[in-house]
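Incomplete set of chains, arranged as in the complex.
Chain naming follows the written order as A and B, and within any one chain the residues start at number 1.
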Amino acid sequence: MIDTLAHLAFDPNIVNGLQETVSQHSTALIENQFRTDNLWILVAAAMVFIMHLGFSALEAGFVRKKNVVNILFKNAMIIAIGLLTYYAVGFNLMYPTDVEPGGWFSLPSLGLSPGEGDMGTGYGDYTFWTDFIFQAMFAATCATIVSGAVAERIKLNSFLIFSGLFVAVCYPIIGMWKWGKGWLDALGFIDFAGSTLVHSVGGWGALAAIILLGPRLGKYTERGIKAIPGHNLPLAGIGVFLLWFGWYGFNGGSVLNANPEAVSLVFVTTSLSAAAGAVGAFITSYVLFKIHDLSMVLNGILGGLVGITAGADLMSPNEAVIIGLIAGAIIPFSVVFFDRLKLDDPVGATSVHLICGIWGTLAVGIFGSAAGWAQLGNQAIGIAAVGIATFTFAFLLMFLLKKTIGIRVSNKDEERGLDWAEHSMKAYE
Amino acid sequence: MKKIEAIIRLSRFDAVRDALADIDLRFFTLSEVKGFGLQKEQRTYRGSTYDPDYIARLRIDILTSDVRVDEIVSTIKKAAYTGEVGDGKIAIYNVDSVLRIRNDDKDENAI
């Protein structure tokens, strides 16, 4: 009997050893998943970076030849200033560590450094620095959105000051309301990747700016609205395709890990909404203008992308198609609408980012797994609160600049072109 | 000597060049110009139709001796003709003298 038992009685070290190995495996498994998740967010950050090239190309293509150097210069500086200010204060403003859920504002500390364990699995699905860089790439986009709308007439210095403060102060405080676990989050407001928090914020900033800035010379004449065609549509086309590409990082990365189910759904809804946006704009622009307007289809794609951004993870592909179609269809109407109001927006930033951003945010209350009257109400509250706050901030800041250093170049400089006036350079020889 | 200045449609240029070559006139100078005239083209951009006022046209400058003027003018006229508004104009000027830079040819010899 004892013998029988004896041969069963193996060394307990084996089991101890096994236990230890298995528990190491548990850690290793978590770390492997962490490694993959973290990698995805970094790759997504690089893809979001490409959106800045997309914006630059789009905006450069949609302005006149004489303002191309200026728009490139502004965009190169925005991404630089955006990254640096977000590093200095933005990230801390947006994600306060002394997290007080449901708050409105929290005083930031200056500069960033990861705390104990923040570079490992303890921080979440990615490291502290991954978190920062992914968010930082987002931050600069909202200033870039403004840059297109105010193109061809704003003073470089005023624009840089405006952008710097917009990115460093306004964007992160608003973002904190939702993504930093502030009051909008507590309310139940939903904005997956930023239809409102990024795109509408940019759009409201753009709206405030163009109201104060006024239209380009010769745009709204007694003889009616004069089109001022962009100088290089292939450049604009490249821009839109790159933005679409970058959006896979923007939306796909906003899953905040590499969850196969979630990320692949987001890729599909993003793709289908963009495609439907093209079709929507194709149809309405043809119906309205009897013409196949490339600039509208390009904006329609962007509209579809902005539209799906708030609910890319909540929508079925069918719903994504509907959201995109509507977003694309809105674009031509919206462009004409702003023109009627004599709000001059050379690249259509207000239509694409503001209007479709609002539409996308509302759509979360209408379609998808979160839909419902209560949700729609919350979405509306979020839209309104963000709109009022951002518009006010942007308007006051621009107004202050207008009354001090001035925001608009002289008529002569505008006629000559900002490339000459601000850079004494030419884009093309 | 005369200078013939013809403003023609872009799309007729190949025909004009070939017709001129057929009467053995192969030397001329071409410029791209913008014509403001009766013919209009409306363009659309972002929902606003606009009239760029001008239509891209070509100007052919030909220096020639007095005797060839009629032949050249009627050749251009025929080749550039479509009958629709916007076919363009031909103007003839007097030239004091012409020189060839490459050698000492002057006037009729230099053409």
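Some notes on this structure:
Basically, a residue touches a chain if its C-beta (ideal position, glycine included) is under 8 Å from a C-beta of that chain, and two chains touch if they have at least 3 such contacts.
These figures come from a predicted structure and were not determined experimentally.
Taking the complete structure file into account, the protein chain formula is A x3, B x3.
By our rule, only the chains that are shown with their structure count from here on.
Remark: chain A and chain B have CA centroids separated by 53 Å (rounded to whole angstrom). On the chain A side of its complex with chain B, the touching residues are 225-230, 285, 288-289, 291, 293, 295-296, 332, 335-336, 339, 348.
Contact residues of chain B toward chain A in the complex are 43-50.
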